[in-house]
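The complex appears here minus one protein chain, its other protein chains still in place.
And now, chain A:
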């Protein structure tokens, strides 16, 4: 017996009981007060479940354990990492613009790749690609 089957059986048992009570299929002729309580039961159970969920969420929000020092420390670390990254990017740009002997082939390769991509994009955009092939530093 899988869990799904168990749940389905339980739910259908409850639904059948509710149907019997609400539509009086067994002819029990319960007092009107009890029938008035029985017929909104599905909606009532749904609403109780909703209220319980809302209250649980609200309670857990109110009693959540904030860590103030850890948050501040994290912010400081983020700032530090940003500045570090900024410095590294600047160094990298400097080295790309003024390549030393060891970076010259790499810079050439990058320029060639960018030129090929530009040619492809210009061809797809339908413009003339010839001037890109001769003057690779201008956009089409």
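Operating definition for what follows: a residue touches a chain if its C-beta (ideal position, glycine included) is under 8 Å from a C-beta of that chain, and two chains touch if they have at least 3 such contacts; residues count from 1.
We adopt the following convention: contacts and distances are computed from a predicted model.
Participant: Could you check which of "Nucleolar protein 14", "S1 motif domain-containing protein", "Dolichol phosphate-mannose biosynthesis regulatory protein" or "Calcineurin B homologous protein 2 isoform X1" matches the UniProt name for the chain that's left out?
Facilitator: "Dolichol phosphate-mannose biosynthesis regulatory protein"
Participant: Out of A:16, A:48 or A:76, point to the residue that touches the absent chain in the complete complex.
Facilitator: Checking the options A:16, A:48 or A:76, the one contacting the hidden chain is A:48.
Participant: Tell me which of A:5, A:70 or A:124 is the one touching the absent chain.
Facilitator: A:124
Participant: Of the residues A:4, A:26 or A:61, which one touches the chain left out of the display?
Facilitator: Checking the options A:4, A:26 or A:61, the one contacting the hidden chain is A:61.
Participant: Which parts of chain A are in contact with the chain that was left out?
Facilitator: 32-34, 36-37, 39-41, 43-44, 46-48, 51-52, 54-55, 57-66, 124
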